[in-house]
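If you scroll down you'll find the structure; I have some questions about it.
Left out: one protein chain. Kept in place: all the others.
Letters A, B and C mark the chains as written, and numbering starts fresh at 1 in each.
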């Protein structure tokens, strides 16, 4: 994945493409996410993500038709609000908060620099940490999100790579947050589903950042 | 099996031996009877027969201690009453009626000729047919009992053989009585559990008739 | 299948001890296997006694209480009880107004209850009997033991129980019971077989992707095996089977019954399809009961019972009932 377009501005279309790519990734990986959520969770993460991001794309389509998507901030704020009001579970409020915070940071501008989007992501991940109380190493989505924003300086592709490595790095961890924590030692040896979907979300970002 | 002792009289001890041999046969074949009762019934015939005949032997033991078993008629009447009050299901009243009728026919005598026992069996099977309304060919215990009493002229061993053949002959039949009848055509191809236990009961009789 | 039991031999006795501990309003004779209302006999009231093999809970023991049964006799799993239980129960609950035996039509139940009726009458108890035979999956009744008694039993016990509670005499209670029994039709479907404690393995094989139509409540296989169907298709097939036998006119009572292992979530979803199927065929339902009431151990599946009511039976259906398994009204 090349970063040739990482300097290009982010407008509402590009933000929508990110959400569309995320929806595709969640749909394609629904079964895998649910399988990961079975041994250490309750087997609903794939459905939650697919349902949530599909709701996001249709909410964005409607808002676009009505001319409400005046900038990338509006897109991501609506995406976050939609996740909160359609997903449920732990992941709905957490991902919803993440995207809403990104959107809030981007504000009302019609387009923003990639660095502003990066700033937004940092704020978003802070929001996730504040809401969920998880730290790196607790075997949650934070284990993918935090390394990703830490790598943002080197571009979105690097962030996506870091998220992937972070997700894979959850395998040996013992969970301390979320449903997997109930298993204690038995949570070891399984990859965290939320960290995996976080890597998909960052992957979709890198794809859109690099391809346009 | 030889009929060398078929001429010997039947007293209360010999009747008790029949019941004890029947109890052994039912216990040894419990699983088989239940397996037969699974595809075309409700998987309880083995338990019913084991439970019933074990109750019979303990009732007989108590009655013997109290000196109440003055003849084979008393033994078989008590056996029948015990089956009625301990087994339940279709087989409890039917086998209970069979043995009670035998006992009633034998009356109060201290011992009776084998031919009187044969007469009793004929009356008993009549009682079963009257109570249950099944005819030969309906795929029930009557398919073993009726040929058995028809063969009684040739002795108990012959009756036992006829019961066995009758039980095996139920395989191709379509059931018209009892639980198996609900299956219609699908009852074909399975041996009737009650006919099978009837053959065991007659087998126990032949054993005791021939061995003493 | 694994079971939450000690040993197969004590399953029924253990359950009765557990019922006794949970229900002080019942009097449970564990040794003799008779469950009665603790306040029985109720002066002047006709008493209802039912029973059958265990494994169908809450039927019948869970239906003992004001407005329904006065006593229940649980047999071994899937084995009808013995006459001694029924005569003992009749003697315990008879106030002198007589006893109605509610009997599901199975050879064993019929034979044992008939023997008990004779014995009880010898002891001076006036006995009437109603036979429940509602399962339309049993066709060609002349070549079979006749239709099985299944879900309709609940309607007979509830409605006749309400009549008895109101003080109707024995012949009236029996007449109402027979009318309800004749007005009930049931049809059942299994998605998985059940496992009896004694056998310890499923009573029949049902591969993934197949179901059995027209099953009974004793783990016996049904009349027909088909490829897996949706809840809507099962509702259509079930409703068609019932209406082909009898087209009820309003008011109609419906029991959407789970066989034991089907989650309530699925059962309610099935009810939505049943209501759609019925209304598409012009049947208007006055009352619907959804739940696990006439079960078959851990079988997954469902049955539908339709009961053609009239103003009087509808009123008796709505009358108060206070049992562990069914409860409403004051």
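Some notes on this structure:
Simple rule for what comes next: contacts are C-beta pairs under 8 Å (C-beta built on N, C-alpha and C of every residue); 3 or more make two chains touch, one makes a residue touch a chain.
Everything numeric here is computed off the predicted structure, so don't read it as measured data.
Contacts of the undisplayed chain with the visible chains, over the whole complex, involve A, C.
The hidden chain makes contact, of the residues A:92, A:114, A:166 or A:203, with A:92. When you scan C:234, C:252, C:283 or C:316 for touch with the missing chain, the hit is C:234. Contact with the undisplayed chain is limited, among C:169, C:251 or C:269, to C:269.
For chain C, the list of residues touching the undisplayed chain reads 1-7, 10-12, 14-19, 21-22, 54-55, 57-58, 62, 77, 191-192, 208-209, 211, 228, 230-232, 234, 256, 260-273, 275, 285, 288-290, 292, 295, 297-298, 300-302, 327-328, 330. Interface residues of chain A with the unshown chain, by the touch rule above, are 34-35, 38-44, 46-48, 51, 84-94, 131-132, 175-179, 181-184, 186.
Simple rule for what comes next: only the chains that are shown with their structure count from here on.
Ranking every chain by how far its Cα centroid lies from the centroid of chain C, the top place goes to A.
Chain B and chain C have Cα centroids lying 32 Å from one another. Shared interface positions of chain B, i.e. residues touching 2 or more other chains, are not present.
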